[in-house]
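In this view, the complex is presented without one of its protein chains, the others remaining in place.
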Amino acid sequence: MSNLNSKIPEGPLAEKWSRHKSAIKVVSPANKRKLEVIVVGTGLGGASAAASLAELGYNVKAFCYQDSPRRAHSIAAQGGINAAKNYQNDNDSVFRLFYDTIKGGDYRAREANVYRLAEVSPNIIDQCVAQGVPFGREYGGTLANRSFGGVLVSRTFYARGQTGQQLLIGAYQAMNRQIAKGAVEIYSRHEMLDVVIIDGKARGIIARDLITGEIKRFGAHAVVVATGGYGNVFFLSTNAMGSNGSAAWQCYKKGAFMANPCYVQIHPTCIPVHGDQQSKLTLMSESLRNDGRVWVPKKKEDAEKLQRGEIKANDIPDEDRDFYLERRYPSYGNLVPRDVASRAAKERCDAGYGVNSEGKAVFLDFKYSIERLGKDVIEARYGNLFQMYEKITDVDPYKEPMMIYPAIHYSMGGTWVDYNLMTTVKGLYSIGEANFSDHGANRLGASALMQGLADGYFILPYTIGDYLADEIMTPKTDTSAPEFKEAEKSVKERIEKLYNIKGSKTVDYFHKKLGQIMWDHVGMSRNAEGLKEAIKMIRKLREDFWKDVKVPGEMDNLNPELEKAGRVADFFDIGELMAMDALDRNESCGGHFREESATDEGEAKRNDEKFTYVSCWEYQGEGKEPKLNKEELVFENVKLTQRSYK
Amino acid sequence: MADKILKKLNIKVWRQNRASEKGKFETYTIENISTGSSFLEMLDILNNDLIEKGIDPIAFDHDCREGICGTCSLYINGRPHGPDTEITTCQLHMRKFKEGETIVIEPWRAKAFPVVKDLVVNRTAFDKILQAGGFISVNTGGVPDGNAIPVGYDDAEEAMDAAACIGCGACVAACKNSSAMLFVAAKVSHLAKLPQGKVEAKRRARNMIAKMDELGFGGCTNTGACEVECPKSISISNISRLNREYLVARFSE
Partner (left out) sequence: MSKFLTASIGKKFIMSITGIFLMMFILVHLTINLLLIFDDTGELFNKGAHFMATNPVIKIVEPLLGLGFMIHILWSFVISYQNWRARPIRYAKSNPGESSTWASRNMLILGALVLVFLVTHIINFFWIIKFAPDSMESINGTNMENTYKLVSELFIESIPYCIVYIIGAILLGLHLTHGFWSAFQTLGLNNKNWMKRLEWIAKIYAVIVAVGFSVIPLYFMLVK
C-alpha cells in the first residue's frame, strides 16, 4: 500500500483545499518557460488544462485523435453544469452540493476531493461567462438555472440543450488563444499509444500520427491524461465511436493504478437498439423525465402484441398501463436516480413487458403533460429533443410515446489519483472522466462537466506546480533516450502484430461480441457466477482476436480499422478487469448492482462494513493476475445512509 | 416505427488512397439495409463487406453519431449531409432513400479542405480561423462574478443561435464559392452579441476575415445555400452582422 498515499490535507473539510494550496510549491514564471507539459485529450478537462497551463507560462503540447480539438466527446453533454452559486436563493451551498454528490455517489468517493469540487464550482461559471459561453438568461439579464436529477435545489446552469458543446467551445477557444501565441502546440489526429517513464517519472508519450501512420516521440516534464472514459467496452454506448480507454490503459500498464473499474453509469433514457445494424446509442436528455411518465403494459399479452407490431401504445387504455416507477417509488416516481430507473426498466423488460420488436424498450409518455400543460409548453421545453427523436425513429413523440432503454453512458471508475490528481506514477496526471476521483459509484446529472472543468481550470494548474517545482533543473526531455526507443519499438511491434494477423474476422465482429458479454454479465445487474463466466469468455475471445482479426489497409496511411483494432485489443483487458473488480465488490452500490446484495424487495443493498474502500488495481505483467490494493474511505463529515427513493 | 428492408442499393463513392494520389469513383452494391439504420451504419455494413472481400474499406469521418461533434462530412446525392434538413450525416436515416437507388457520396470539395483519404478531408483551416481571433482574451481566474454583467435575454438567445455552430463545414461544402463566411459569421456574431465579447470585436472581425481569405476560401455571394444546409440552421443574418462588424472595424482604422 506504500504507493497509495492519497495526500489528503489535514484540517477541517472546508479548509483543506485552501490550506493545501498555501502549502504546495509554486514555480516562478521564469522557470515555467523552461518546463514542458503534455496534455492528452482535448475535452473539457484536457482543453481547460492545456489553456490554463499555457496561460501560466508552461510549454504545452496537446493531443487529440479527432481532426479538431473541438470535437472531443464532452461536446455531447446536453443538460447542464452544476455549481453552488445559490443564485436562486434556495439555500444551496458548497456543503449541499458536496453532500448531494457524495450521497449520489453512494458513499464511495473521497470527501476531500468532492468538497473541493463543490468549492471551485462557482468559479467555473464565472470563468465560462467571461469566455462568452451563452448560458441561458432571465429577462433581467441574470443567469438562469434549472433543477436536475432529483436534487432539491436549482443549481444547474445550461446553454439550451448544448451545454457540453458550449463549455467545450469556451475551453477550446481559450486553448486556441494559446495556440496562436505559440504556448500550446496542437497535435490533432494523433493518438497516444504509450507513456514513457524514465527513472520512475513520466517523461513523454509515443503517439501515432493517424494520417501518415508515423510513430512519433514527444518528451515533457509531466504528462496529463484527459482521455475520458471506457464505456465503449460495451460496443453500444452513448460514447463517441472513437472514445476509448487505451491511453489510460497504457498508463495502467506502466504502473498507474486503475480504480473502481466496475463503476459505470447506465443512463435510463436512450433511444433503444433497433436491430443488429446499430453502431451507437443516442442519449435523450434526462430532463425528459420531468414531464414524461414511464410505463409498460400491465398485461403480458399487450406487450407481446406491441412486440409483434399488432397494436400501438395508444391502443392500450390507461387502466392497463403499468407506471412501474410511480408504483415502486411513490415519493420520487419518474425522477428516481439514473441507476434505479435503469434497473427498473431492465427488470420489466426481462420479465417480458418490453414494448419494441426486440422487447427491449419502455414507454416515456408525454400525453399526460400535454393534456395538463398544453403542447406549446412541452414544445418550448423539449422541442429540439422531440425533433431529434423523430429524425432518428420516424415517430412523432407529440402523438405517440417515446421508446427508451438504458445504455452505458459514463465511467465513474478510472485511473487512481491522489489529491493532486497525480497517479501512482510520478509526473503522470489524470483528470476529468479519465480519473476516478469525484463521483464514487454513481454520478449525479450535470456533474461531469463540472468535474472536467474544475480539474482543468482550477485544480491541476495549482497541483502540478508542486511537482514541477522540483523539476526546474531538469533539462528538456531527450527523446532519444533508451526508454523512448524501447517504448516506440514495443508500440511498433504491437501495431505490426495486429496488422499481420490477417485473420478472417473484422474488428467490429470481436467488439460486438465483447460488448454482448459485458452487457449480459457486467452490465446493469451482476452476479458472481456471471462475472466468472464473463472473465472466461473475455479471455477466450481475446485469444481468438489475437489469432483471427483482420486489419485491412496500410500501416503508413489513414487506417481507421487499425486504430479500432488497437483500441479493441485494450478493451478486452479493460473488460476483464471490470469483471474482476465487479466480482470482488460483493455489494450493490451506485451503478454497480450485485444480485447477491439486495433487499427482499430487490433494491440495492450497500455493505459499508466490508466495502468502504476504493479498489485500486495494480498491473503485474502480461498474463498475470493484477494485484488489488485498497484505499480505505474515511467519512468524517457525512453519515452513511442507505439510499431510499420509496 | 415500421422499418422496411431496402433489398439493394448502389453506392457510388469517391475513392482516393492519399492526398497525393489521384482519386476516382467506384460503385459498390449493398443489400438488405433496414430503413431504420443510419446512413453511417449503412457505410459500416458496406465496409464490413469490403473487408471480407479484401477491399480497403472506405474512410469517412465520424465520431459522436448524435449530431453534435461535427465530424461527419459527406456530400450525398449532391447535398452536404444528404437529402434532409437540419441534420448531420450521422442523423440521416436510410428511410430517405429508395429501393435500387444509386447513392453518390463525395467528400467536401474546397481548396481549403484537401482530401486526406477517400471521404475524409482536412478541416484544420477552420481551427486556424478561430485561432486568429475567435475567442475572448481572458485568462483563467480573475474574472468577475457570472452575474456581474447582465446579458439581455434576447442577446443571450441570439448569441446561442450563432454559437450552435458545430464546425462541420457543410456551409463551405454547400457554397458554390466554397466560402467560409457562415462559419466565421457564426463565431463573430456569437461573441459580438455578448458584452464580454464586444471589447475586442473589431480586432476579431479583422483578423478572422484576413485568415479566412489567406486560407483559400471563396467570398460570399449571398446565395443562402449555407443556411439551408447548415445542420444547426444558422442564419445568414449573421453574415450581415459580420459584414457590418468588419466594415466598422476597417473604417475606424
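Think of it as A and B in the order they're written, each chain with its own count starting at 1.
The working rule: contacts are C-beta pairs under 8 Å (C-beta built on N, C-alpha and C of every residue); 3 or more make two chains touch, one makes a residue touch a chain.
In this text the structure is predicted, and so the values were computed from the model without any measurement.
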Chains still shown that are in contact with the chain withheld from the display: B
Of B:51, B:138, B:151 or B:212, the residue in touch with the unshown chain: B:212
Which of B:4, B:111 or B:203 contacts the chain that the document leaves out: B:111
Touching residue (missing chain; options B:151, B:182 or B:239): B:239
Chain not shown, touching residues in subunit B: 14, 25, 75, 77-79, 83, 104, 106, 109-112, 158, 174, 176-179, 181, 209-210, 212-213, 216-225, 228-229, 235-237, 239-248, 250, 253
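The rule is simple: only the chains that are shown with their structure count from here on.
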Rounded Å distance, subunit A centre to subunit B centre (Cα mean): 26
Of subunit B, residues touching subunit A in the complex: 1-3, 17-18, 33-34, 36-38, 40-42, 44-45, 48, 50-52, 54-57, 59, 61-71, 84, 86-87, 91, 93, 95, 116-117, 120, 122-124, 126-127, 130-132, 134-141, 143-147, 149-153, 156-157, 159-160, 163-164, 166-167, 190-191, 193-194, 196-197
List of subunit A residues in touch with subunit B within their complex: 48, 51-52, 55, 66-71, 73, 75-76, 85, 87, 122-123, 125-132, 134-143, 159-160, 162, 164-166, 169, 172-174, 176-177, 179-180, 186, 188, 211, 238, 240-242, 274-275, 277-280, 282-283, 309, 356, 387-388, 391-395, 403, 457-458, 461, 506, 508, 550, 552-554, 557-561
